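To start, the structure under review is shown below, and the notes come after it.
For this view, one protein chain was removed and the others were kept in their places.
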Amino acid sequence: VTSIASQTDTTAARLTPGELVAVTEAGRRLVACAEASVAICAETATANDQDGRFAFESIRALQESGFLAGPVPEAFGGGGVESVHDLMVAVSRLARGDASTAIAANMHLAGIAVIVVLLRRLRAEDDGSSIAVLEHLLEEVVAGRAVLCFPTSEPGTDLASPFTEAEPVDGGYLVSGHKIFGTISPIANLFFPTVRLPRPDGEGYLTATALITRDTPGLTIADDWDALGMRASGSNSIVMEDCFVPERHLFAVRDNYGRSGRWAPGALLANPPLAATYLGVAEVAHELAVESAGRRKGPHGKRMADRIPIQELVGTSEIDLAVCRAMVGRMGMLADDFMARHATSEPPQDEANALMKESQCMKYVVNHKAGEIVDRSMTICGGSAYMNTHPLTRLYRDVRAGPFMQPFSPYEAFEFIGKVALGLDPTIER
Amino acid sequence: VTSIASQTDTTAARLTPGELVAVTEAGRRLVACAEASVAICAETATANDQDGRFAFESIRALQESGFLAGPVPEAFGGGGVESVHDLMVAVSRLARGDASTAIAANMHLAGIAVIVVLLRRLRAEDDGSSIAVLEHLLEEVVAGRAVLCFPTSEPGTDLASPFTEAEPVDGGYLVSGHKIFGTISPIANLFFPTVRLPRPDGEGYLTATALITRDTPGLTIADDWDALGMRASGSNSIVMEDCFVPERHLFAVRDNYGRSGRWAPGALLANPPLAATYLGVAEVAHELAVESAGRRKGPHGKRMADRIPIQELVGTSEIDLAVCRAMVGRMGMLADDFMARHATSEPPQDEANALMKESQCMKYVVNHKAGEIVDRSMTICGGSAYMNTHPLTRLYRDVRAGPFMQPFSPYEAFEFIGKVALGLDPTIER
Amino acid sequence: VTSIASQTDTTAARLTPGELVAVTEAGRRLVACAEASVAICAETATANDQDGRFAFESIRALQESGFLAGPVPEAFGGGGVESVHDLMVAVSRLARGDASTAIAANMHLAGIAVIVVLLRRLRAEDDGSSIAVLEHLLEEVVAGRAVLCFPTSEPGTDLASPFTEAEPVDGGYLVSGHKIFGTISPIANLFFPTVRLPRPDGEGYLTATALITRDTPGLTIADDWDALGMRASGSNSIVMEDCFVPERHLFAVRDNYGRSGRWAPGALLANPPLAATYLGVAEVAHELAVESAGRRKGPHGKRMADRIPIQELVGTSEIDLAVCRAMVGRMGMLADDFMARHATSEPPQDEANALMKESQCMKYVVNHKAGEIVDRSMTICGGSAYMNTHPLTRLYRDVRAGPFMQPFSPYEAFEFIGKVALGLDPTIER
Partner (left out) sequence: VTSIASQTDTTAARLTPGELVAVTEAGRRLVACAEASVAICAETATANDQDGRFAFESIRALQESGFLAGPVPEAFGGGGVESVHDLMVAVSRLARGDASTAIAANMHLAGIAVIVVLLRRLRAEDDGSSIAVLEHLLEEVVAGRAVLCFPTSEPGTDLASPFTEAEPVDGGYLVSGHKIFGTISPIANLFFPTVRLPRPDGEGYLTATALITRDTPGLTIADDWDALGMRASGSNSIVMEDCFVPERHLFAVRDNYGRSGRWAPGALLANPPLAATYLGVAEVAHELAVESAGRRKGPHGKRMADRIPIQELVGTSEIDLAVCRAMVGRMGMLADDFMARHATSEPPQDEANALMKESQCMKYVVNHKAGEIVDRSMTICGGSAYMNTHPLTRLYRDVRAGPFMQPFSPYEAFEFIGKVALGLDPTIER
């Protein structure tokens, strides 16, 4: 890991034994690309964190290296990465340098993956107009001219029930609403908010995803992201006031999105690598602890690494790290298997729920264990790890973002998982 | 799972989604064979547990079905299973019916796997006399005439430092000592105790493994296994008094066995499936809980499964189960990769330590989480689960065996793992 | 602690520093009496546990020493113990010798305490007929002629909703029903089952407590207690078929017993010392671990106590023990304060709920931590602690009873506590 190399020369060797590796050739290229970018991510992470400034340099570097075109099919000149497993590994690598960059990149990356799936399904259905829009979009990504943002969160509601409204007008829709957590928005030029639109029969709403270009009148990207952590992720508010969206820029119209386990591909494709971010955070935190223990000495000359209680703390983090890796790796393999079986059509609801159950198990464990590893690493490093000059203070704040990410909150995840396991309708009553 | 089928007809479907499956063709056959034997295991488990009686019926069934010849190479007429991963899956399946049977079978099974590795190495070294002994042994296993027991534990010492002594005499050795935890001993006819023998230079001891047939004068298999759980495993004491062992029946003589990470193949091959036992225990405990929640109703008519706190408990167990499966699956894959790379020669010490570190991470997590799942399942099932008629009382006692199994105790595991992670000599000072 | 004195001579000193002590003079006498009985409890515990035999000797010794008359007012010749705190300490001391004896004694003891409260309230209300019944009862207890059993649990319902029915007949009631967990029943001669009786308006039921003497026709005390642990507690089934109960033997008739926080004094007085049982179990388990660590040595001569990981495990148990003691002590003080403020009248519902909330916090923590201490003590003691000859195997099974004890199950406790804390009606929907 380049970013840490300056601190310890044995990093590469130490991480190797149990660390996750890509399982496809395209994935290996993407991971190598991520590893080559860790240095730039890490270099800028501290300053961006202090200033609450977006990770422009890291994202641009990822754009230039072709990383951001990773999931674009090779036919379009992209990286051809189809494996969710390998996306997870790649995002976890980025997170070793900067977690904010990792979630920003994933917002775009997972979005592309969703578009590729959508395109495949549209082709199967032979739905011409939208195909052209999406194909053009992928070409723009490869050309380095498109960065995508998928804002879905809104205050006071859940992902399944957007309040942002698409009012049908001539030739399209007028979209108005207020999104939050619009990660990567400072650099994105294509926005895909989830919206609701009146059902034709007037009974409630359908949900869909709109494409709004950055220059659309009525679109405002606020500069209001000031959070405990993930401060360079640019997760700003996005306000839409009567933004015109042409008909063919409205995708994935569906009944009752997300509810009752009608998971859009986005939830299935975007969440796993998002959770993998915290594996990378945990890996680098643990590495800082191991390095510190090998270097520091007590007042009577004993090296921290030679003290058994420190060895046991390191051992505990190794166990937690093994668990995170096992869970991320397993989820990647399950997702790849699932995607292969449902490449060109909507998966059955119960299978989607079963996969989402596994995804939520993974998310909870990785979020939780990563937090513990960061916390334990601070303990191993001692008092200096409480000072703002120490990188662990950033990791401590970044890692807390995980449990907030939807779906689900911890208090919903257990209920959802249990309901699926018990064969019940997994809808959470809110 | 046959054993549970009588209780609920949806078991098979429910376990399927995330459960582990074999990765080789030979492994799939072994797992199918285990699944076919779950019924007999489960049927006899309760009575054997109550009486502290060895699982004769189950082990004989496994012998007849060829399961016990699973890891014997196909050239000898065996099952040809080489994958540690698949051994782990097969043992976990058996444990769904009866954990005692699973650890008894694994004692024999892992022993065969070790012998196969040893044979391969001896052939590479062209060491004739022992080759013949081992080849004959494998033939006997296939013919259903050999059941193997590898007693290694002794009171007051650790696995690396046997007190059982092999005194050199004309044509062989006289072996004397006292082993405990001699699992499968009631039915075994070939015993492979670890022994120590004086170094030629008189400075301390070498360690080795002796082969003693059941009819050897001086060998006594006690009938003294009376433990909290695993009561049908026949883990009796084994006393040897001047048992004569011919020269060619002494194997794997080595300096300083086990210490400083000089892991014999036994430790690397036997422990992973042993730990996998607890995955099977956890799976069946969770299944009992899910089944109970779906069936029982409260005083005002509400089904337990429809109560959100119960759903959350079920969800918590699902998370723990996903962790166990992920850890077992990952360990299996790491072990298979390791074995493939070191098929015919002793692996380098640091690589063996690195693998043992991962193995210990897996063992700790699976032991610990399986215990929690059993405990939580009791809570879900309510007061009836405290009565001796309820299968969970057996699982609660069986599952506690895990942390006692060597190597390592929990208090040693963290230190060992930490020492390896910190690049130190992992010897535990005892 | 007499029971352990034979194993280690430093026990008394070791337990002293932070252990709980009585806060009233009468309480100190009761605790001294309990401590004097620990030896007889411990001596018979193992054999009773193996045979599933009731702790006759211990209970008789407690009867002879006056312990069982502890909470009877001095005016009746009793011990005059009013402090719940001190009852908790006394029961925890008994449990060091035998947890079965402790819960059996507490069934009777807490029942007396409830009767004393009831008597005080009846006198305030000047309700003559029942007063005489209860006064006579207290005299019988002091004379060593009465042992009380309060069976409340039934299959398929909760404590608040007994199915056992009291059918009004001439001069009294005919009681029929089926109670389980009738602790102390083998030696008890007075039974106080909770019953329901038709409301006068025909709308649903009232609840009450009936007094049935052992020789009442229709009363059957089964000999069917065969559980994982608490095997000497005699927690048999009790079947009542048309048992005649005279009018004045029906007490505490109330609307909607237990529901919505209408806690009978029984729930408030009986549960805290019941939970204190597990403190005693934890104390003795920890002591066994400390003693073992000071005695055993590893193969290379190092004493277990001198190994840092063992010290840390002991330290962890010390922390858990400090938590248990702090929680038991605090609950005792809160309950004493509450009882003093509501000596002669029913407490307001919200205050009773607030106290029950604290009681449930204490119960959960003590049950949970005691379980962890027993488990950890087994780990410290090593493999011998898995053999049935080791006292920890009994403690491991006994301690699991705690979470089953009502009210509440763990999955209900969190909901109840949260509802009270949030100012909601704490009724659990079942």
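To keep things simple, chains are lettered A, B and C as they appear, and every chain counts its residues starting from 1.
Here is the rule we use: a contact is a pair of C-beta atoms (placed from the backbone, for glycine too) under 8 Å apart; a residue touches a chain by one contact, two chains touch by 3 or more.
Here the structure is a predicted model, which is why all the values come from computation and not from measurement.
Asks: Could you tell me which displayed chains border the chain that was left out of the figure?
Replies: Result: the unshown chain touches A, B, C.
Asks: One chain isn't shown here. Among A:E43, A:D242 or A:E412, which residue touches it?
Replies: Checking each option in A:E43, A:D242 or A:E412, the one touching the absent chain turns out to be A:E412.
Asks: Decide which residue listed in A:R53, A:R254 or A:R307 touches the omitted chain of the complex.
Replies: A:R307
Asks: Looking beyond the chains shown, say which of C:S129, C:T316 or C:T389 touches the absent one.
Replies: In the complete complex, the chain left out is touched by residue C:T316.
Asks: Contacts of chain C with the missing chain: which residues?
Replies: 10, 14, 17-18, 290, 293-294, 305-306, 308, 310-316, 318-319, 322-323, 325-327, 329-330, 334, 354, 357-358, 361-362, 364-365, 413-419, 421-424
Asks: For chain B, enumerate the residues touching the unshown chain of the complex.
Replies: The list for chain B reads 308-309, 312.
Asks: Quickly run down the residues of chain A that touch the omitted chain.
Replies: That gives, for chain A, the contact residues 153, 155-158, 161, 163, 180-181, 226-229, 297-300, 302, 307, 309-310, 312-313, 371, 375, 378-380, 382-389, 393, 396-397, 400-401, 403-404, 409-412, 414-415, 429-430.
The rule is short, and it goes like this: only the chains that are shown with their structure count from here on.
Asks: Please compute the C-alpha centroid of chain B, do the same for chain C, then give the distance between them in whole Å.
Replies: A distance of 41 Å separates the two centres.
Asks: So what's the Cα centroid distance for chain A and chain C, whole Å?
Replies: Going by mean C-alpha positions, chain A sits 52 Å from chain C.
Asks: Two or more other chains in contact with one residue: find those residues in chain B.
Replies: Answer for chain B, listing residues that touch two or more other chains: 310, 312-313, 414-415.
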